[in-house]
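Showing just some of the chains, left in place.
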Amino acid sequence: MVTSIAVAGASGYAGGEILRLLLSHPAYVRGELRIGALTAGSSAGATVGELMPHLKPLAERVLEPTSLDVLQGHDVVFLALPHGHSAELAQQLDASTTIVDCAADFRLESAEQWQKYYQSEHAGTWPYGLPEMPGNRERIATSTRVAIPGCFPTGATLATLPAVQAGLVEPHLTITSVTGVSGAGKKAQVSLLGAETMSNAKAYSVAGQHRHTPEIKQNLQAFTKDSVSINFTPVLAPMPRGILTVASAPVKPGTGAEDVRRAYKRAYASETFVALLPLGQQPQTQHVLGSNLCHVQVELDETAGTVVMTSAIDNLTKGTAGAAVQCMNLVRGFDEAAGLPLVGLAP
Amino acid sequence: MVTSIAVAGASGYAGGEILRLLLSHPAYVRGELRIGALTAGSSAGATVGELMPHLKPLAERVLEPTSLDVLQGHDVVFLALPHGHSAELAQQLDASTTIVDCAADFRLESAEQWQKYYQSEHAGTWPYGLPEMPGNRERIATSTRVAIPGCFPTGATLATLPAVQAGLVEPHLTITSVTGVSGAGKKAQVSLLGAETMSNAKAYSVAGQHRHTPEIKQNLQAFTKDSVSINFTPVLAPMPRGILTVASAPVKPGTGAEDVRRAYKRAYASETFVALLPLGQQPQTQHVLGSNLCHVQVELDETAGTVVMTSAIDNLTKGTAGAAVQCMNLVRGFDEAAGLPLVGLAP
């Protein structure tokens, strides 16, 4: 039986990355996955080859306008659209269609938080596509709807959850995430030009304004009774891809370096895509480039009384499209790791 | 039957890239390829994980000192060593061992040219590992020895050979190749520091001094009776990987744009790894990043009376390690494209 897949928003960075991964998915190679409709907004009518010459095997494919008509009838629909547009389409697709949504619409549980950060009506909440969070793998596998996490929440949650869940830190986290420029999407905007972003670093959406802040908080709050606070700052750095997250929190009295390490080992022992690095080695975004891996490290700063947790992901792979394929695999019964690179493109 | 593979010089960029590719080689996934000895020079004793954390599946493997003892007994030996060292080992390995040499030792046919450019004794000539050159695929497939081309000659030859072979240009070529910094190898050297190479472009080994010059000439000379001359200039640009080659040559009288295009279409129609781009699209290194592809374009400049030929490759993949795996596939009877990415990592 062949599973047919549509990608809405295929001309953006997330959509293109989903296609990159699908093309080497073993089920695609075996002919059991079929790449069906590829849709776009203003780029509809163009070929994949014109817009994304790196996807050579799909070069002749024409992008269709994004619409319900074009998308329905597929077994799986990946939505890589702006939020709002995503929810609108999702709500019209058949219940039996597997929908993997890369937008924010169905991530937040709190309608109030949604309203505050997205200034629109809350569309609902779907199983959250970070299978490495306890309980999520099962929720995803038994649903036909998945809300893929934001790229920052993925890096931040994987870096900090074991310490928070094990109660080793006060859940007052300061998180700075250094991101590559593709995280901002394929938008024609002066502030994202090469000339503005090369040889440059800048923080943005500081002081809790970034929309991923409530999402990080929600992820951690689910695993502690203490009230979580998140001080989150994204920093734009001159690289195409990658997120390096530096998080810290006050250590709880009586917690030692080994307790911390043990908690992380336990949390990730059986995870394919999260690697706790050996002591002394720090995550580097280059080492996970193009892969679905998250490299994690954790250290205790005894002088400052804090635990320092770091992680590296590729924002477009584990941070978006890789997670999307991983969740599709879970929903559709493929091997969870199918089609997902385990080796980074370094140097 | 399992094919055992050794990689000499596994800690360098070429060696690491060979391992990256082997890890997703279908024969490796099926258990029919075994990664045996991995050797290094001054890094011997370290683990792969310490030096190349992106190769997580091999993290525990220990690098052994490069020696005949360690290498022999494997079915395939990849040599990713400095020239000289490469030849020395190659000459001692069993005749039945498949040797894929990424150094320069066995590339040049002319002992005189070897002497001139490498100031040492000529070790011999092996089948040249660019299967896309007419005749080479067969030569490689029937040998147990392959000399992998230099990265610049790969980009330059694929860009220019169809025009030269078809006699459409005077074989007096001016070639400027813009390369990423990994091309210089993993050498601790001030001029290769990030601070020296970022925000910077510079030519080097100009005016025919680069050792890849006679290699490019040899490749083209084999396909024309006219005497070839090569004016080759490499330029170092601030990117980790990639070679963008710009070549031009005087058009021969009576040749039109369509003649040129036809020659390229014919030359590459059945090649998996060389793509002639649609008219109007230029090769970009980002589009072939991490893949074994070469993107090619050719245009006629009627005012200047020249043909302009451009190509993009990843210097570490099609430019070195990808070609090495491609040639191993040919020698050992695997599918030629096995384990070789067809999709680039863009953006």
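Lettered A and B in written order, each chain numbered from 1.
As a working rule, a contact is a pair of C-beta atoms (placed from the backbone, for glycine too) under 8 Å apart; a residue touches a chain by one contact, two chains touch by 3 or more.
This is a predicted model, so every value here is computed, not measured.
Undergrad: 2 identical chains shown; how many in the complete assembly?
TA: Taking the entire complex into account, the copy number is 4.
One rule holds in what follows: only the chains that are shown with their structure count from here on.
Undergrad: Indicate the whole-number Å distance between the mean C-alpha point of chain A and the mean C-alpha point of chain B.
TA: Centres of chain A and chain B (C-alpha means) sit 35 Å apart.
Undergrad: Residue numbers of chain B touching chain A in their complex, please.
TA: 13, 16, 20, 23-24, 49-50, 52-57, 182, 186, 198-199, 240-241, 275, 277-278, 281, 284, 286-291, 293, 295, 341-347
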